[in-house]
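Every protein chain except one is present and positioned as in the full complex.
Labels for the chains are A, B and C, by order of writing; each one numbers its residues from 1.
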Amino acid sequence: MIALAVFGTGRIGQVHARNIAALPGVRLKYVVDPVASAARDELAAGLGAQVAAPDTVFADPDVDGVVIASPTDTHAGLLLDAVTAKMAVFCEKPVSLDFPTVAGVTTQVEASGVPVMLGFQRRYDPNFRTVRDRIAAGTSGRLEQLVMHTRDPGPPPVSYVRVSGGMLRDQAVHDFDQARYMTGEEIASLYAIGNCQIDPDIGAAGDIDSLMVTMLTASGRMVQMSNNRRGPLGYDQRLEAHCAREVLFIDNRPQNDLRIAGPEGALSAPPMDYFIARFEAAYRNEMIAFVEMIRNGTPPLAGIRDGLEAQRLAEAALVSIATGAPVALSPDWQP
Amino acid sequence: MIALAVFGTGRIGQVHARNIAALPGVRLKYVVDPVASAARDELAAGLGAQVAAPDTVFADPDVDGVVIASPTDTHAGLLLDAVTAKMAVFCEKPVSLDFPTVAGVTTQVEASGVPVMLGFQRRYDPNFRTVRDRIAAGTSGRLEQLVMHTRDPGPPPVSYVRVSGGMLRDQAVHDFDQARYMTGEEIASLYAIGNCQIDPDIGAAGDIDSLMVTMLTASGRMVQMSNNRRGPLGYDQRLEAHCAREVLFIDNRPQNDLRIAGPEGALSAPPMDYFIARFEAAYRNEMIAFVEMIRNGTPPLAGIRDGLEAQRLAEAALVSIATGAPVALSPDWQP
Amino acid sequence: MIALAVFGTGRIGQVHARNIAALPGVRLKYVVDPVASAARDELAAGLGAQVAAPDTVFADPDVDGVVIASPTDTHAGLLLDAVTAKMAVFCEKPVSLDFPTVAGVTTQVEASGVPVMLGFQRRYDPNFRTVRDRIAAGTSGRLEQLVMHTRDPGPPPVSYVRVSGGMLRDQAVHDFDQARYMTGEEIASLYAIGNCQIDPDIGAAGDIDSLMVTMLTASGRMVQMSNNRRGPLGYDQRLEAHCAREVLFIDNRPQNDLRIAGPEGALSAPPMDYFIARFEAAYRNEMIAFVEMIRNGTPPLAGIRDGLEAQRLAEAALVSIATGAPVALSPDWQP
Partner (left out) sequence: MIALAVFGTGRIGQVHARNIAALPGVRLKYVVDPVASAARDELAAGLGAQVAAPDTVFADPDVDGVVIASPTDTHAGLLLDAVTAKMAVFCEKPVSLDFPTVAGVTTQVEASGVPVMLGFQRRYDPNFRTVRDRIAAGTSGRLEQLVMHTRDPGPPPVSYVRVSGGMLRDQAVHDFDQARYMTGEEIASLYAIGNCQIDPDIGAAGDIDSLMVTMLTASGRMVQMSNNRRGPLGYDQRLEAHCAREVLFIDNRPQNDLRIAGPEGALSAPPMDYFIARFEAAYRNEMIAFVEMIRNGTPPLAGIRDGLEAQRLAEAALVSIATGAPVALSPDWQP
């Protein structure tokens, strides 16, 4: 029996806790949240877990791994505590909004040998994973052009933008991760344009709500992203991989399977809304993989370094937007 | 140079005339319509043809074939005149609304040896033809269940219903033809329900506007039709061939390639409207095949007997609706 | 806190048990299965329920309702036991393979006043429910023609066919139920053809594997079903409601959201396979509605009489297939 603890009982912490509880041979031992709430206590009660303080978890030799889904500014600390306790870690991204901190933690984690998995859930989505697998296996032929779309159903509150690190670090970072995952390469250069076209309050808070990025890998593959904070069609998450032998499209998943046809045409359902629903399978797969990593040492699809590299691209995009010039990247590039 | 004459300058006669004019090595020599009209004269002038009387056409040894697209009650007479003149014939269906007349003409035509082609345009539509070819070639495995939909964009005027022979003979006859074409068999039994749900005037005129038919072939294949005179989605022309190895769907062709997405979902275009547009390629292919038949003796996809057999099924469906019982069919079944 | 018991720990019993466990304010108290199995014991242990004998359940005043998901031949007995114990019932269909037994149990249940809900899960599927709601609310205009498709991914073992009551009673009964649910009317007449085109062993066992049904309601609405035991495209569950103002299509839900495009065209995923996955949301909604019925007396979408009426149609279809004639139905029609 594998015993796990979940830190954080917000939306995503609850998803992870329930997914853990449904896994055979796995037990959710602890739920950790310094903020007492009905949600926290019901979650623990319903799943037969104890509400505990971090120290209790890290001191319990029974615990095989921890899931960090608490606020971003606690990630780095909890991650290092877990590593010190030799507990396997699943950590939601980002490790920190401060790039040097991410770099430092990455170095420490890698030196420790403790297995750490990062919450880039798209890597565990069946669609994205199938595309990656076909490309990696050579079925599709060489990937030449990758085009991605990420749009939120509506702009986040400005309060969120302030703590999230902004659109590049909280949203586009998933596309930056996919750029590396799909091409199987590091990005050699990057050019970004970003501005505020949707919500002036976001602009006033110093962030952007509209973004386009172009990237080139060392071997010449091309990558394009277009992102914003509000698409009228809802949560827009698509990808096109133009390869030498086939083109792979990931479409949005509609909320239902109805078409309603009349004289104006046929109306089909909007995309699933929002990430909790759209990536339900991906979140389940993440916990399965986390347990696999603990049990059999299976390397995760997204490791600690993937977080660092995706964040490096987000930082580079911010520089490109600020300077109006492309950024040439290298393994030691820093903002 | 092959010389042809077109009888009738209504909508479909004009389509055939223009398609003939576009064929290399073919000349539209005559346009025949007893009713003088600007449309008739402009058609002839624009295509370099002469307006002529039927006798002129049948007396001209230059003429290789005639296209009969005049009103239904003239079909049988013109067909027999052409056969007497040893001219190849393309005839719009039906040969006659009177079943014994159709049977008689069919016998005479077959005895004459003159090649006659019938205007079941769906057989020449690339979609329907591909489905038939995959089934006939064995690619799809045995066809087990065939489901067809035919709906008009709106009810015809009652005046049309009175001369068309009604919904079974003017519209559903195309599906009866497809039932035979797709299964490659004669129909052994048939059950139909029909009523008037859409336009009471049609009912008052003694016709139906809604129809469902079930058929069984001798080898046990099953066929279903659902038809009406007004689908809110427009001109609805679909087919599903459920075979042992694959299922073939013919969908409606949308009027354009737009999707307009908003919070309610994505709207795609209604089907092409109406048969002149939807079957544009089929009509072109009909004239190509007519010329092929004349030039090389290539048998047409739809011959004179196909008209008789499809009409037999329409008559049987009328009997089934009237009696409320299924009809067992045989080669000599008559209404 | 509402306490429930689940009878039967096969595939569908497990689904219901887990869905119950996930509901707030609801407790799965008992799991009942006379056949000891690891699955039964793990299910109970994992969900904090006791394994118990039927008598214990029916004698426990704590129990608010029972879910009957045991083999068909136990349904009627358990249903009546529960009614005697004044416990609300959710019962998988059919109540019995023997029509008079179903009729008798229905009468007894209705006389008892105990609320009973029947497991026609499609009524709880968001797609089917939305279609029904739009029609019932008048949004769609009058429903004129209803076309349904039900095909299994592959033929069941003959052993299953022997206990299931055959294709009409185990599979097509869902479409018969939808015919009543969607039209909001009883069926006035019915014609069916059925034969064995796919698996000769099914024919040898006295059942059919291919079916087409045509129905007419008292007000003249038309209904068509086409069903078989193996569609090459997999689990095929579609519906078309042709109404006066719009046409509602329920399409199959693809297994994923990929399109893979190459020179031959674009390949999209096959439908979800099989009913446990396809109707996952419907099964969740069933348990929510069952608890609603217990808590607030909300009438279920499918009651005991709906089972009787759907089964009457299945029996009538068997008669129609056997006699080759349509069957006129009345409230007291019996096979």
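As a working rule, contacts are C-beta pairs under 8 Å (C-beta built on N, C-alpha and C of every residue); 3 or more make two chains touch, one makes a residue touch a chain.
Worth saying up front: this structure is predicted, and the values here are computed from it rather than measured.
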Among listed residues C:24, C:61, C:113 or C:265, the absent chain is touched only by C:265
For the chain left out of this view, which of B:219, B:256 or B:334 touches it? B:256
Among A:48, A:138, A:157 or A:220, choose the residue that contacts the chain missing from this document, as touch is defined above. A:220
Tell me where the left-out chain touches chain C, residue by residue. 232-234, 254, 261-270
Per the touch rule stated above, chain B touches the missing chain via residues 24, 48, 126-127, 130-131, 134, 245-253, 256-262, 266
For the chain that got dropped from the picture, name the residues of chain A it touches. 141-142, 144-145, 147, 149, 151, 189, 191, 193, 195, 197-198, 210, 212, 214, 216, 220-222, 224, 226, 228, 231-233, 236, 242-247, 324-326
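FYI, only the chains that are shown with their structure count from here on.
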Which chain lies the greatest distance away from chain A when centres are computed from Cα atoms alone? B
If you tally C-beta contacts per chain pair, the winner is B-C
Check the residue numbers that chain A and chain C use where they touch, and answer same if over half are used by both copies, otherwise different. same
Geometric centre distance via CA averages, chain B-chain A, whole Å: 57
Show the residues in chain B shared as contacts by 2 or more other chains, in ascending order. 232-233
